[in-house]
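Here the complex is missing one protein chain, while the rest keep their positions.
Showing chain A:
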Amino acid sequence: MLPRLTALAAALMLAGSVHAADKVKVGFVSTLSGPGAGLGVDIRDGFNLAVKQLNGKLGGLPAEVLIADDQQNPDVAKQATDKLLKKDKVDFMSGIVFSNIMLAVGPAVFQNQTFYISANAGPSQYAGEQCNPFFFNVAWQNDNLHEAVGKYVQDKGFKNVVIVTPNYPGGKDAVSGFKRYYKGKTEEIYTKLGQLDYAAELAQIRAAKPDALFFFLPGGMGINFVKQFVAAGLSRDTQLFAPGFSADEDVIKAVGAPMMGMFNSSHWAHDMDNAENKRFVAEFEKEYGRLPSLYASQGYDAALMMDAAVRDVKGNLADKKALQKALEAKRFKSVRGDFKFNANHYPVQNYYLRVIGKDGQGRVTNKTMGTIFTNHADAYAAQCKMK
């Protein structure tokens, strides 16, 4: 009985592999409510814009994007993912913002042999020893943007830096990324995750008299920190640095002019001069009435990546090996310009320095200043033995 069943299953699988699918299903679980919602909403809007520009198709097949809110809660994310995998039988997944949620959901996705195209979360685990054929990150590895700031701060000759970050794994990654390239004196201040009042920390910073301050406080935390930093009069003596996460449109919109003059790092900027990016920025503004953030560009690229891979395998989504090869080949044109995937499925790409100022239309926004890293790979790739 058993051998016959296995044979039948094998036959069915073979049958499946010669027929092209009639549509592409994408499960999109993201943080769409609460203090971290701005990030998830931008990724979703960027993703949807790409699908719309492709006439509702991915790789020529009609696309069905199933969206769920994880409420920044790993348990909620796991339930939503299980439903998308088992009931809706999605072909791709994407959307998760926070690395702790990605790590909670990853095993179920990989076990199900479904490709996960991360448009944000880039935990070191999946870049190193736990790298997986079914996991791709189209954005960056978590440490990268912090490394870029560390390099710039080091090169500019700053000697005394205070680092402010929440006391959680992402914050620890930020510190190690920054210190991988910055070798001067540091004082590290760890705050509670989700903290909103920084009076005590600001007094400590004042006492430490640093020449530069590096902070990684995503979402609402960063908004409050910058506002209070400026209100305390600290911006007169201390130069602010942050990764692009803490200095993009979501934060600028809430804080406004006080952010001017702040340096930050990113792999993408809305003023990058290539045809794909110009079209993306113009269409995004037209569709949503605001400038895209780096998160939106990542969501957009994730959709383009799926589109190119589905087209490559001619819609035959059942052949996982071929689909993996097609994804690795990266045949789409990213809005950040050219990049390629490393053996661990994370990007090898350039990182740029941006500064916040007024643009030609008088809007407060980011402006690209120069390149910090060229073809930069993450520090964990050597530990990855991709199967």
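Here, contacts are C-beta pairs under 8 Å (C-beta built on N, C-alpha and C of every residue); 3 or more make two chains touch, one makes a residue touch a chain; residues count from 1.
Keep in mind that, in the parts below, contacts and distances are computed from a predicted model.
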Under which of the names "RNA polymerase sigma factor", "Amino acid/amide ABC transporter membrane protein 1 (HAAT family)", "Formate dehydrogenase major subunit" or "Peptide/nickel transport system permease protein" is the non-displayed chain listed in UniProt?
"Amino acid/amide ABC transporter membrane protein 1 (HAAT family)"
In the full complex, which of A:Ala119, A:Ile189 or A:Met306 touches the chain missing from this view?
A:Ile189
Taking the full complex into account, find the residue in A:Lys83, A:Arg206 or A:Lys320 that is in contact with the omitted chain.
A:Arg206
What residue numbers in chain A mark contact with the hidden partner chain?
32-35, 37-38, 167, 188-192, 196-197, 199-201, 203-204, 206-207, 220, 223-224, 228, 231-234, 254
